[in-house]
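Below are the structure tokens for one structure; questions will follow.
Here the complex is missing a single protein chain, while all its other protein chains stay put.
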Amino acid sequence: MEFLTEHFDDFVNGFFRSLSIALWGAVGSLLLGTLLAVFRVSPIPVLQGFGAAYVTLVRNTPLTVLLFGMAFGVPGLGINASFYLFGVVTLILYTAAFVCEAIRSGIATVPIGQAEAARAIGLTFGQSLGLVILPQAMRSVVPPVGSVIIAMIKNSAVVGAAGVGSDLFSVYKRMTSALGYAPLPVLTAVAVAFLIMTLSTGALLALAERRMAVAR
Amino acid sequence: MRLIRSAALAGAVALALSACGGGEDIEAEAPEPVAAEEAEFEAGSTMAELSEAGEMTIGTKFDQPGFGLRGLDETPDGFDVRIAQYIAAQLGIEADKIKWVESPSSQREDLIVNGDVDMVVATYTINDKRKERITFAGPYYVAGQQIMVKKDDSTISGPEDLKANPDVKICSVTGSTPAENIREYLASPDQLVTFEVYDDCVTQLENGQVQAVTTDNVILVGYVAENEGKFKLVGEQFTEEPYGIGIEKGDTAFCEFINESLEKAAEEGYYEEAWKETAGAYEGTEVPELPELEPCA
Partner (left out) sequence: MSAPQAVLFDAPGPRARRRILIASVVAGLAVLALLVVAVLRLVERGQFDAEKWAPLVDPSTKEFPQVWGLLLDGLLVTLQAAALAVVASLLIGVTLAAVRLSLGRAGRMPLVALMELLRGLPVVVTILYVYVVFLATGLDVEQFWALVVGLTLYNCVIIAEITRAGVQSLPKGQVEAGLAVGLTKSQVMRLIQLPQALRAMLPAIISQLVVILKDTALAIVVLNSVHDLMWHANKIRIFLDNPLQTYFVVAVIYILLNLVLDRLAHWTQRRLSRAGTEKVVDEANAPVEGEPRRSTTA
């Protein structure tokens, strides 16, 4: 465990780097995913089609293909940004497809009577979605969206491979190769760091779930 | 489009074709090391095992012009490859009985420790930390780290300019010695971008995603020559990198055998010839002499 004492700073930096990738990823994918879900349940066929096509294409492509396509393809189009940004954007684009599906399944759990009642009192699509359906759907959406976010935290481990650097995985590679530490203890520390992120998120979600659960 | 790439590809295809047809002698200029006919080794030694098997697995880089570069077909070429072929030949192993495994910087020790390869010849800097997990034969060459930038770049003229320009990103390979060496010249670790292979760094230099690439001079010279007129080297060499041949830790007999082979290669003129045809073909390189070998311990 000498690497921990000798390079504790690098390790902590790596942890926060990975954490920040995951945090921005969560915020972005929740926003984009919700937008896509609204598209998919809207009465406008073009938007429905766009949402469906996006989800189908993105959900069936491996994250690494998207990531490398972004990091090598997009600069070739004359668009330059940091690899950190490219990585976070890829993570958002990818995760949003799953968030969209989770939210859509949540909307499906709201009893039909609610939507019918909303329409009966004359609410428009936007009003019935925004005031009646989504607030209720949010409750049943928490578990599946939570699972998506946990999966995303885990996926954030991949992002470092496309030039991001100084995330937990890059720290691992530096320690074991350039600095020559034995791999097993370093990797164990990396694993523990990720477990801290995923398990604590899981616990938070379980708490939120219990708080929001309502007997129907 | 990097023109030279398609040329390399065409060359690779030509090589593959000639290997099948056997008619054309595009390959003829390559000095085929002659496999030792009756190599005899102490029973139980690595040499005996390999010689007996008649084949071996060698790790090298697949992306380093001049040292180890592989086309779309299966056989890489370069100085490292030629050195490895010579050592294999001393074991009685023909060039076509060698299985090549790509060994990026971050995975070389693992490949050796795991027994995935019999040896690694891959611009592999000898250092003490690495010696804790593996044993080095050699060195067979001493390189020095330098910086490559775009031809029209005038902000960076050496490693010292990196601190003054904190927006500049510099690229090297994940877990490599050059990536580690450059750290002390940076204003913040964020300036360092790492990829698995140097080709990716060069692509990103072209893309404008990074402003500099750093690694050993000989590798950079290859890229400068390959991408005519796009890049240049700046500043002095600021490190000394003795390249060794990585083998399983503690295999002193094999290490000594490799060192003897290296000396023999130098004596026979193979070393110099191999250099001239690979890394030495690039402008700005000098024919090296075999450095003083480290004792095998």
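Before moving on, here are some points about what is shown:
Letters A and B name the chains as they come in the text, with residue numbers starting at 1 for each one.
Quick note on the criterion: a contact is a pair of C-beta atoms (placed from the backbone, for glycine too) under 8 Å apart; a residue touches a chain by one contact, two chains touch by 3 or more.
Treat the numbers as computed from the prediction; the structure is a model and nothing was measured.
Of the chains on view, those touched by the hidden chain across the whole complex are A, B.
Looking at B:S51, B:Q90 or B:S103, the residue that reaches the missing chain in the full complex is B:S103.
Residues 1-2, 5, 8-10, 13, 62-63, 71-73, 101-104, 107, 110-111, 113-116, 196-197, 199-200, 203 of chain B touch the missing chain (whole complex, contact as defined above). Although one chain is not displayed, its contacts with chain A can still be listed: residues 40-48, 50, 56-57, 60-66, 68-69, 72-73, 76-78, 98, 101-102, 104-105, 107-108, 112, 115-116, 119, 125, 128-129, 133, 143-144, 147-148, 150-158, 161, 169, 182-184, 187, 190-191, 194-195, 198-199, 202, 206, 209, 213.
Just so it is clear, only the chains that are shown with their structure count from here on.
Averaging Cα coordinates per chain places chain A and chain B 40 Å apart.
Interface residues of chain A, counted against chain B in their complex, comprise 13, 72, 75-76, 80, 83, 161-163, 165-166, 170, 173-174, 176-183. Listing the residues of chain B that touch chain A in their complex gives 105-110, 127-130, 132-133, 171, 174-177, 179-180, 189-190, 192-196, 200, 203-204, 207-209.
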